[in-house]
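The structure's right below; bear with me while I get my questions together.
One protein chain is absent from this view; the other protein chains keep their places.
Note that the chains are named A, B and C in the order they appear, and that numbering of residues resets to 1 at the start of each chain.
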């Protein structure tokens, strides 16, 4: 029966697609869990391999593991390409590129001398964890946060621009006040100091020595300490606002902005269908 | 009258239970206060004993005190076991194990050479303070905070996962940019640097030396400084929301979610019984 | 006319009281401004005198200034005592003691060799600034903040207790993990490290050296970084709540908790007298 083969092939591809791209069947869930474990394990191997002592002792073992994961991810990449409707669209999508990048370094290192620059590319595999999570229950929460941040993007830009300007000006002032002899050797380095100070990180690798410098630094610190209130306030106001206003729409008059626990439209009185928050 | 003895025993056990496990009688309150003092004092003794100079001078005195507290806690543990209905359930509960762990190290040190690992176990006695507090007025506030944190656990997980991913990627990038000669000797150590920087702790034990490294570090700092707004916003929105919505339930239709100052149910109009906040 | 003298004396004392203790007359305002300037200047003199180089050069000049301010404050203290109704009550009040403490060190230093311990007592003069401010427009704002903090004192206590417990336990664990050879010489010192780390201060005078220590430190940092959201959320929820609910009381039914812009009582419909926010 050669004519039935395409259909069996189609069914097989459909089933494969469900396992690999969806998470609502037991097999799909298992696939996701195994994949997350593989990704995390392979990243841990890359990390441990970068520790000099471990590399000397277990370098060979790590290499074997790395190839093991590379082959798994290669098979997975091939399966994804084979069972999706438009392979070229997947291959050029964000996650398609991440998937490719997570297997490429191992193959390239066969041809070229393996450089440590491949390490970061291997670490980027971690981004794939987000694709898996995207399929499950965290998508709502993540969207909620993203919408709040997006809604406040302009206020945050104004804040960030003001802060950057302050950092540049204070950095330049300190370059003149303190000078190269106290570690403020150039304006970019002084701006680096201003960022370290204003964000309250405070490494202490560069710190003001003169009285005037310490006075200006004190001002910078108090500013940095206090103005964190502004982005916090912006994001909180947005989240509080979003929290109290439900996303449900009146089925009668299409009005939005009802309280989360309203049962009737506050504008036309039609019954609402409350949702779970 | 041998038949009355069991009853006297029962009454005595009941009274003991009230003193030890409850806090609504004067004796029960006194017991709690004495217990908290003993716990705090015994932990201070453990702490001071770890200071080399004090150990040399007062080591013997501390040992006597330690045994004094051990005996007190042993008697208390025995009493708890004796007066509770199901001793085995208590003994395997969280606080039962903490109670046992707070006396065990002293006895074990008679058999084995006393290691400093017992120290932490002794410090864990402090957890017992929470049991005592649990009985009194702070339980409501604690529950309120726990419920708010629990309600926002998913949003916080999404945030934490994103932050951890950023720390791992920025750490790996810095390992390549700065390299072992500037203190970034391995990826785990570079991730440690990213955590120190992004949480704005900034020890300064590892700090970027190259221009590119300092530029990336600046980005990490500003990110870490700014995104604290997100968990703060999440928790605040939850607490504000919980604050404005009363916990009272309509006596007629059992509806919840009324405003804290509502006098009538917003759904069926029945009178509510406002509570004190 | 000896019989009119007491009355003149009374009037003079009344007028003096108005100038010194009140701020609603021009003379009273001028007195306050002069006083604040004197306090701030005298504190700056104390500060500059503690700088070794300035002390050598201008020590004599600072001494003269110190005595100048001491005499001014002594006269002010005497006037306060003379024009107030119950001098003994003032003398034993908080600000009465602060006023006395701000002049005492200079006189005591005539008898005893002047120790540097007097310095802090002199600095405490600054507290007097608050008395002056108390009289003016900031009292409302200050009360608003104090009420919000007071209302959330229990939640903050629960938070603080949990944080302290975490600091003690993490400090003890690090004492064992890192040990004396890495700077964690005793439990109190390790707890000091935990406080430095968890509050994101991060001096870097003590920092973990072992891998396990750095892993635990990372956990402590992320915890400290994240849980700041909790007190912030508590205080913000309280302030937001207080902000939206007006303090006005219904003149008819004495109900509270109206919206800041409500014109009628939401419970009995009586007209409200909206206030300025």
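Simple rule for what comes next: contacts are C-beta pairs under 8 Å (C-beta built on N, C-alpha and C of every residue); 3 or more make two chains touch, one makes a residue touch a chain.
Predicted model, so just to flag it, every value in this text is computed and none were measured.
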Message: Using the touch definition from the top, which of A:14, A:89 or A:154 touches the missing chain?
response: A:154
Message: For a quick check of understanding: of C:84, C:158 or C:228, which residue touches the chain that isn't displayed?
response: C:228
Message: I'm checking contacts with the chain that's been left out. Which of C:28, C:96 or C:202 qualifies?
response: C:202
Message: Please identify which residue in C:8, C:33 or C:51 touches the non-displayed chain.
response: C:51
- line: Residue positions on chain A contacting the omitted chain are 154-155, 157-159, 161, 165, 168-169, 172-173, 175-176, 180, 185-189, 191, 197, 200-204, 207, 211, 214-215, 217-218, 221-222, 224-226, 228-230, 232-234, 236-238, 240-241, 244-245, 256-257, 266-267
Message: Please output the residues of chain C touching the missing chain, sorted low to high.
response: 43, 46-48, 50-52, 116-117, 119-120, 123-124, 126-127, 129-130, 133, 137-138, 141-142, 144-145, 148-149, 156, 160, 163, 188-189, 191-192, 195-196, 198-205, 224, 228, 231-232, 234-236, 238-240, 242-244, 260-261, 263
- line: chain B positions in touch with the non-displayed chain are 200-204, 232, 236, 240
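Everything below uses one rule, namely that only the chains that are shown with their structure count from here on.
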- line: The angle in degrees, nearest 5, through which chain B must rotate for its Cα atoms to match chain C is 90
- line: Whole-Å distance, C-alpha centre of chain A to that of chain C, is 42
- line: chain A and chain B have mean C-alpha positions lying a whole-number Å distance apart equal to 30
Field: Multi-chain contact residues (two or more partners), chain C
entry: 200-204, 232, 236, 240
